[in-house]
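Have a look at this one.
Up next, chain A:
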Amino acid sequence: MNIIIDLLSWASLMAGSIFLIIGTIGLIRFPDFFTRLHACSVVDTLGFILIMMGLMLQAGLSLVTVKLILIVIFILLTSPTAAHALAKAALHGEVKPLLNHSGE
Partner candidate 1 sequence: MLGIAIIRLGSLFAAVMLTGIFSLVAAGLYVSMDAVDVAFTEAAVGGGIATMLFLSTIALTTSQEKTGGEVSFPAFFIVVLTGIVLMYGVSDIPKFGDSQAPAHQYLSDRYVNQSPREIGVPNMVTSILASYRGYDTMGEVAVIFTAGMGVLMLLGRGFRNSARRNSPKGNSPEQQGKVKL
Partner candidate 2 sequence: MEHHLVLRVVAKLLIPMILIFALYVQFHGDYGPGGGFQAGVIFASAFILYSLIFGIENARSVISFNLLRILSALGLLLYLGVGISALIFGGNFLDYNVLASNPLSGQHIGILLIELGVGLTVAAVMTMTFFVFSRP
């Protein structure tokens, strides 16, 4: 039983790390602001939730898990809101999306 939980948490931690790295590589490599915002959402949702799930499996049922759940709820509320406000402000500002209709 213990081994199963360890394996599960290991898998979710690894998957979360991979998503984290992928998201931040996208943050560097993508060409304009809005696509970078898109890449960041991978970090904020998938990477974050997977790593936190791994930690929760490790912690078991305790106060730590409650705090972790609180953090996850907090991030899930704030991070899309911040991204939304950011995109809106950028669109109001001078940044225009890099549109490519020709398909290159």
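The candidates were selected such that all candidates are chains of the complex that A comes from, given by their letters.
The criterion applied here is as follows: a residue touches a chain if its C-beta (ideal position, glycine included) is under 8 Å from a C-beta of that chain, and two chains touch if they have at least 3 such contacts; residues count from 1.
The structure presented is a predicted model; accordingly, all values stated were derived computationally and were not measured.
**Student:** Chain A in this complex: which of 1 or 2 touches it?
**Tutor:** 2
**Student:** Contact residues on chain A for candidate 2 in the complex?
**Tutor:** Interface residues on chain A, with respect to candidate 2: 74, 77-78, 81, 84-85, 88.
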